[in-house]
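What follows is a structure written as structure tokens; I'll ask about it next.
Missing here: one protein chain of the complex. Every other protein chain is in place.
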Amino acid sequence: MILDQLVWPLTWVLAALVLGPYLLAVLDGLVARSLGPTRGPGIWLAPLSRGAWWLIQHTNVTEAPDGRAWRLAPALYLALAAGGLALVPWSRTWVATDIATSLVLWGSIEALATVVIFLQGWSANTHLTLVGAYRYVALGLSYILISMFVLIGVALPAESLALTQVITSQQELWNVLRQPLGLPLFLIVGLAITFRGPFNLADSTDLAGGTSADVSGAQRLVWEFARSAMLVAFSGIATTAFLGGWLGPWLPGPLWVAFKMLAVLALLAWLGPAFARITPERCVSLMWVVLLPLAFVDLIWAGVEALL
Amino acid sequence: MAVSWLARLAARAPVPVFPALGMRGEEALYRLALSPDIKRVDSPRHASLLLVAGGVPPSMQQALRRVHDQLPAPFTTLWYRSAPLVELPQAAVTTVDSLDALPGALVESHGRLLRNTVGRSPRLLPDAPPHPWQGLGDDGHGGEGMMGGVPYGRPMAMPPTADLRDGLALDILTFRLGPFFPLWPPGFEAEVTLQGDIIQQFSVRSSPFPRALAPVFHEARERPVAIAVLERARARHHLQALFHALHLAGLEDLARHALRLADTCPSGDIVLLAKWFTAFERRLRRRGFFVLHLPKCGALRKKQAESQGGFAARAAGIERDVRAEDDGYRRLAFSMMTQQAGDTRARWRQRLAEIAQSFDLAARAQRDDMHTAQTDAVETPRGAWHDTRPKDTSHLLEDLLPGLEWGEALATLASLELAALSPWPREEPAETPEEGAA
Amino acid sequence: MELLVLFVILILSLAAGLLLQWWPGRHHPMPTYPQRAPFLGGGLPDTHAWSRFHVRYYPMALLLIAFEMEMMFMYPWAVVYVAQGMKAVMEMGMFLAILSVGILYGWREGVFRWQ
């Protein structure tokens, strides 16, 4: 029983935690290649060689950092990503953490991610990282509401807050079609929680790397790894909430989940670098004034659809 | 054994290079940006190579030492057309004088650095905190009371008298940024006071290095030159500036694209270039460079715009362009374009429109082999060059940037060209020497 | 059991994250003070970066707290929505309308701009 309920779920969640970010890095490499020439050691080896270099480089220390919080922040971000991955159902029975409120638990992971990203920038006690940290909080506090609305939208037809129920409610029609606004809005949340592309307010170029500006070596490795892992966890939740999770013909459920997650990751890897970084002020306005009302509309749509 | 295996793997990654640009170091930067083996980074913490490109004046050598010491071990240095700091050991120094050899030299240094331990750059500055603090104060922290003293070697931030925006007097952060801050013009150093992420005060401590133009602009002051060559050089200049703005906006692939266009400018087929540029501009718009990234602030006042001249003045609605008075251009039916707003976004709209106009003029001038008529003045990308070259105008920032958010301020800075013009032309690569030597 | 699995996963990944940071650098010497100074492109700061940081979006943060408090009611509501039918629609419609007024008001007063 221990094997069944503890060791086996642990194995596959941790495997996804390791493999997922690697595949995302490969996808990022493919996108970069499609946008311009890249050389180096080839698509499959490039993430590993980058990681190896980070392991060799010494970790930086600043003058008077909050040392423990600074080292904890990347590890906590990784732990949050792992927690998110544990919620993803791979099939009706393959669920590491199948609790009645897993949908809300994912929401709280999003909220705590903001805290952790802030902590990373704050703890270094340097100027550029500090600005990056505060800037990210503006984004983190804005996208959380959109995420809540969109996820409540998928809970309506499921009549439950458990992600497994959300999937079974999509037997007839996936939520991506049933609630057409939901997935696009949720993808924006995904870019925001991992501060990629247009929402890269934390580690942006105008701050010479933002919260990472004074971070080097192994700490940077864990940070970037956690950032990718968080996107993998996000893609798992997006798959569950909108793409019908394990549902699909011919293939076994877990394979479907993996394919759909890869598709979401590929879409996000392509969307990320496609847009210019938004200014923080415009970002907050966009989130509250444009996207939040759209999330309202999505919820109303979902409500009407669920009653019909 | 395990370590060497790791090192061999790491040596295959793109080389992370932090460029510290001295005088006339930009060309090295542009070359790096286009090289697929190199990864240019904005923070020395992310680099294993310090590339010093161009001459560093003695007054900035201390700052260079500070940047040098901020690279985490292991790292080494490479000097492109620059004299290495004397205290560096020979093993940690590679000098390169040829642009074409630069990427290869960087890759080689990186590989050597990871393979063996010799050649690692040592620390140059003494290992001492900025102020003595240990053992001072009540708790040995270097502090006195809540806010006093120099805990951990630095004083604490203190509130100013008043806030510019909403009257809340919270702490300000004052620091000097530059001259090797990669998102600023090379050589530019300023004292910045931030409150939150809003700039409260901005004072220039050292102006950016003078910017060298293509030789054709200097020739145009002496004798009539082919309009096609002049306009190609102008477009190239603006495209290289666009590279910086796009890097700032996080659009790396478009930034490289702008550089590639710039490299094709001197000799490429002009009709094709114009077509590529139109497509490029459309992509810029579609990918949110204007709508998402460029702020609608940083507007120059009338007087400032006049003193700045060039595209910045035209973006502010001032119709002034030496080309309009030139008979050569008149025969090409040159028409001046202006924008009204005069802010950062308008400036980029203006510059992009001027690039397109340059391609158009160059295409027609090339067909009819037109030359400029007047030699007493030339419109450079930086502004009109009558009797004197356009001067450094970085002091404008002291008025322009306070009140702006950090990212908006940097975007505004990138939309302006403030450096003086260098009295010497840029050394051109081998493709176009015949116009220069004729 | 589910919670135990979640707990073990959290602990393991946290430990892995910490170990991966500590292990490669366990023999590295402490960096020198010049290296530890904040990166400012060769410039130096006057003070520590830690300060009473003027958060320019503070009204938005306060607005969010009020809003989020309301949102927490919506999760249980969502579960019984289909079962309760029109009653749930009406109630939540009212609730959301009240909230939208708050946001509209905040927007009109420029809360989402940098102060």
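In order of appearance the chains are A, B and C, and numbering begins at 1 in each one.
One rule holds in what follows: contacts are C-beta pairs under 8 Å (C-beta built on N, C-alpha and C of every residue); 3 or more make two chains touch, one makes a residue touch a chain.
The working rule: contacts and distances are computed from a predicted model.
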_There's a gap in the complex where one chain should be. From "Amino acid/amide ABC transporter membrane protein 1, HAAT family", "Multiple sugar transport system ATP-binding protein", "Sodium:proton antiporter" or "NADH-quinone oxidoreductase subunit J", what does UniProt name that chain?_
"NADH-quinone oxidoreductase subunit J"
*Which displayed chains make contact with the chain that has been left out?*
A, B, C
*From A:Leu23, A:Val95, A:Leu128 or A:Leu161, residue that would touch the chain that is not displayed*: A:Leu161
*Touch with the omitted chain, as defined above, among B:Ala7, B:Ile172, B:Ala235 or B:Ala299*: B:Ala299
*Decide which residue listed in A:Leu141, A:Ile167, A:Ala192 or A:Ala213 touches the omitted chain of the complex.*
A:Leu141
_Considering the whole complex, not just the chains shown, which residues of subunit B touch the missing one?_
137-139, 141, 143-149, 151-152, 156, 162, 164-168, 170, 295-301, 304, 343, 399-404, 408
*For subunit A, which residues reach the chain that was dropped from this view?*
64, 66, 69, 99-101, 104-105, 107-108, 111-112, 114-115, 118-119, 122, 125, 134, 137, 140-141, 144, 159-161, 281
*Contact footprint on subunit C, counting only the chain that is left out*: 1, 3-4, 48, 50-55, 58-59, 61-70, 72-73, 75-81, 83-84, 87-88, 91, 94-95, 98-99, 101-103, 105-106, 108-111, 113-115
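Keep this in mind: only the chains that are shown with their structure count from here on.
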*With chains as vertices and touches as edges, which is it: line, ring, star, complete or other?*
complete
*For subunit A and subunit B, let me know how many angstrom lie between their CA-based centres, rounded off.*
34
_Approximate Å spacing (C-alpha centroids) for the pair subunit A, subunit C_ = 14
*Sequence positions of subunit B contacting 2 or more other chains*: 43, 45, 72-73, 129-130, 151-154, 173, 175, 181-182, 196-197, 405
*Per-residue multi-chain contacts in subunit A, two or more chains*: 55-56, 58-60, 63-64, 127, 134, 208, 213-214, 217, 280-281
*asked:* List the residues on subunit B that touch subunit A in their complex, please.
replied: 3, 6-7, 9-14, 16, 36-37, 41-43, 45-46, 48, 72-74, 114, 129-130, 151-154, 173, 175, 181-183, 194, 196-197, 247-253, 256-257, 287-289, 292-293, 295, 405-408, 410-411
_Residue numbers on subunit A that touch subunit C, as the complex places them_ = 5-6, 9-10, 13-14, 17, 55-56, 58-64, 71-72, 74-79, 81-83, 85-86, 95-99, 101, 103-104, 122, 124-130, 134, 137-138, 141-142, 144-145, 148-149, 152, 155-157, 159-161, 208, 213-214, 217-219, 221-222, 226, 280-281, 284-285, 288-289, 292-293, 296, 299, 303, 306-307
*Of subunit A, residues touching subunit B in the complex*: 32, 35-41, 45-46, 48-50, 52-53, 55-60, 63-64, 127, 131, 134-135, 197-198, 200, 204-209, 212-217, 220, 273-282
